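Missing here: one protein chain of the complex. Every other protein chain is in place.
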Amino acid sequence: MKPVCLIIGAGAGIGGCVAKRFAGGGYHVVLSRRSDQNGLDRLIKEIQQQGGSATGRLANAVEAGVIENLVTEAAEIGQIEVLIFNLGAQIGTRTLAQTSLKQFELGWRMACLALFRAAQAAMPSMVKNGKGCFLVTSSTAAVRGNEGQHAHAAAMGGRRMLCQTLNAEFGPKGIHVAHIVVDGAVDAPDTLGKLIGPKNFAQLRDTVGSRDGLLDPNQIAESYWHLAHQHRSAWTHEMDLRPWSELPWWNDKPLPTAKI
Amino acid sequence: MKPVCLIIGAGAGIGGCVAKRFAGGGYHVVLSRRSDQNGLDRLIKEIQQQGGSATGRLANAVEAGVIENLVTEAAEIGQIEVLIFNLGAQIGTRTLAQTSLKQFELGWRMACLALFRAAQAAMPSMVKNGKGCFLVTSSTAAVRGNEGQHAHAAAMGGRRMLCQTLNAEFGPKGIHVAHIVVDGAVDAPDTLGKLIGPKNFAQLRDTVGSRDGLLDPNQIAESYWHLAHQHRSAWTHEMDLRPWSELPWWNDKPLPTAKI
Amino acid sequence: MKPVCLIIGAGAGIGGCVAKRFAGGGYHVVLSRRSDQNGLDRLIKEIQQQGGSATGRLANAVEAGVIENLVTEAAEIGQIEVLIFNLGAQIGTRTLAQTSLKQFELGWRMACLALFRAAQAAMPSMVKNGKGCFLVTSSTAAVRGNEGQHAHAAAMGGRRMLCQTLNAEFGPKGIHVAHIVVDGAVDAPDTLGKLIGPKNFAQLRDTVGSRDGLLDPNQIAESYWHLAHQHRSAWTHEMDLRPWSELPWWNDKPLPTAKI
Partner (left out) sequence: MKPVCLIIGAGAGIGGCVAKRFAGGGYHVVLSRRSDQNGLDRLIKEIQQQGGSATGRLANAVEAGVIENLVTEAAEIGQIEVLIFNLGAQIGTRTLAQTSLKQFELGWRMACLALFRAAQAAMPSMVKNGKGCFLVTSSTAAVRGNEGQHAHAAAMGGRRMLCQTLNAEFGPKGIHVAHIVVDGAVDAPDTLGKLIGPKNFAQLRDTVGSRDGLLDPNQIAESYWHLAHQHRSAWTHEMDLRPWSELPWWNDKPLPTAKI
């Protein structure tokens, strides 16, 4: 029986590419995403055509019980050895006045509470199994708060600390928790494409993207695979990823009055 | 007319001492705390007896509209020049299994959402006034997640990032937002005393406390005063505070196999 | 007898303003700088005319024995209660190829080795006295390495870690070590003025400087004073300083493709 890799947030970007990578590597992947049944069906079919094993269904992770059910269903297929937590919470740039209480709360429900619930649901069986892996997609907003990112940064900052508390409790029980700081624009129609619009997205792909200047989600997936298979004597708990041509978040971009 | 300093979370620790310090420095302080009318009355009386000016009422900050009303009421007394956000979210050490969804959510409501709401309520008038100051009490859990701190760290990590997004938007409008990392045990009956119990607390005071080994909230208040009155050409956005005898959170305590 | 405040790097910027602040507050200040006897004389005279007490001499801190002698001489005047370590190591923006081994080494000698030597010279008497304070001026380059800052960042990164090891050993002995991240351009003819040239500097002062958009070293000095007089129950070990209108180093400046 194949080990199971459960992916919460399996769209056409990082989640989908990780799904293909892990299915190709011998896992049965269980996929969930909030909407787009067609997209989900295509992804499952693509994996199966390449000889992989995949199932999945639509699921709104912020609704009560939904994540818990996903974990239960996946566990019926096989031991969940890897859980990819890939829910985003980006709503674009908004001033404080433009950010509603509802948006602020929804960000937290997706970025933070859903991870907490996924951990509560999946950890007991991983502990019993003596091993397991939680890979948590995160963003630059988890390590610094930019203008217009009130909801996103508050949500992701909580996510990062939660990864650390999970690791502190479950690392010594054999569960590897890794927080992955995606520090750049991902070549993903489902997220970046929707955020900036199809026209801007197409233009971005044609310019920087054509020079590997966007994060290729298939390449991100290689690092997810590596993290999930690090030997337990040498685990990584935080990994940053960005394109070669993009300076890290901590650097000033070249400006006349750049700080030194 | 005195400038107003609104304190959300004015108990017998940091909040109360900051209240006394700012009242002594010429502010009218508006106090709120969730419970203990007697404690609140004593604090107001003490301030008035020392020639200061204070008002206040009980208020449960996580209820809808409450923070907004506090800000409105305070603004009727005078321009809010300083807002001290001092709500804690510590629930003690609990494993993941012992942490309820309700506790996890309450932590976020106090640490994160309440700050967001306070900012939405108070910033417009500060912007109009061209100046203002938000001092946000925070904790070590905002910068690293220890075992058993799932709810607290997730909440405080969000709070820290929110302070950064607020600063990014409002700093250039003249509003100073400072995040204060209280990195040690505070000599405060209302918080530490309740957390570890009166007996342990008394013992702690008699031992390390007698050697200034607990954070004295009156001394913390001096740094709050300093931050609130830094000239706008030289603002601090993050300040850490701990007792002299305590190593910072980033240090290993002396152990045979300590990392080097 | 007045307590002594020894300032290593007392030019016309932070060092000189801190000197005036501490002399005004009752210290005898001992000043040293590498060059410009006239500038030093003017500073001493200015302090004395305001009723303060100051002595000093030129000294090249990177030469063998020089810092040690400065500490010895200052200690003969009185107990050194505060040591302000204010040597900079900025050489402007240079590519790797443009940075000589000599420059790279000199940066380290000023930023790192000189601090190590100052600590070796001054700590024993502070420990004997049961108290003391080391305030170390530092820069953004201590927390992140920008393009063209090879020598400066390597030097300042070492300085920051050295402040932490000094604090770990000497904090529990009553010596307060604080690392101050000056995260912006300082209105100082001796450093910024020389770095960008008198014409650019004059222009900068007339534009952003006139709106408090440059760090005013007299205001920085207020925070140095505060740090040096924090009660030992509530010490700060790292403080950042920047002008209100300038975003912190961790923020993207507004750009079309800013990271979120």
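First chain written, first letter: the chains are A, B and C, and each begins at residue 1.
One rule holds in what follows: contacts are C-beta pairs under 8 Å (C-beta built on N, C-alpha and C of every residue); 3 or more make two chains touch, one makes a residue touch a chain.
All of these numbers come straight from a predicted model, not from anything done at the bench.
Participant: Of the residues B:Ser139, B:Gln219 or B:Ser233, I need the one that contacts the missing chain.
Facilitator: In the complete complex, the chain left out is touched by residue B:Ser139.
Participant: Among C:Lys20, C:Arg159 or C:Arg242, which residue is in contact with the omitted chain in the full complex?
Facilitator: The single option touching the absent chain is C:Arg159.
Participant: Among A:Lys102, A:Lys199 or A:His231, choose the residue that contacts the chain missing from this document, as touch is defined above.
Facilitator: A:His231
Participant: Tell me which stretches of chain A touch the chain missing from the display.
Facilitator: Listed in rising order, the touching residues are 164, 167-168, 171-172, 174, 176, 187, 212-216, 219-220, 222-223, 226, 230-245, 247-248, 250-251.
Participant: Identify the residues of chain C touching the omitted chain, counting contacts across the whole complex.
Facilitator: These residues touch the chain not displayed: 95-97, 99, 101, 104-105, 108, 112-113, 116-117, 119-120, 123-124, 141-142, 144-150, 153-170.
Participant: On chain B, where is the contact patch with the chain that was removed from view?
Facilitator: Residues of chain B in touch with the missing chain: 90, 92-93, 139-141, 143-149, 152, 183-185, 247, 249-255, 257-260.
Throughout what follows, only the chains that are shown with their structure count from here on.
Participant: Write the angle of the rotation needed to overlay chain A on chain C, where the fit uses Cα atoms and the result is rounded to the nearest 5°.
Facilitator: 180
Participant: So how far apart, in whole Å, are chain B and chain C when each is placed at the average of its C-alpha atoms?
Facilitator: 30
Participant: For chain A and chain C, what's the span in angstrom between their mean Cα positions?
Facilitator: 43
Participant: Please list all residues of chain A that touch 2 or more other chains.
Facilitator: In chain A, residues 141, 144-149 touch at least two other chains, as defined above.
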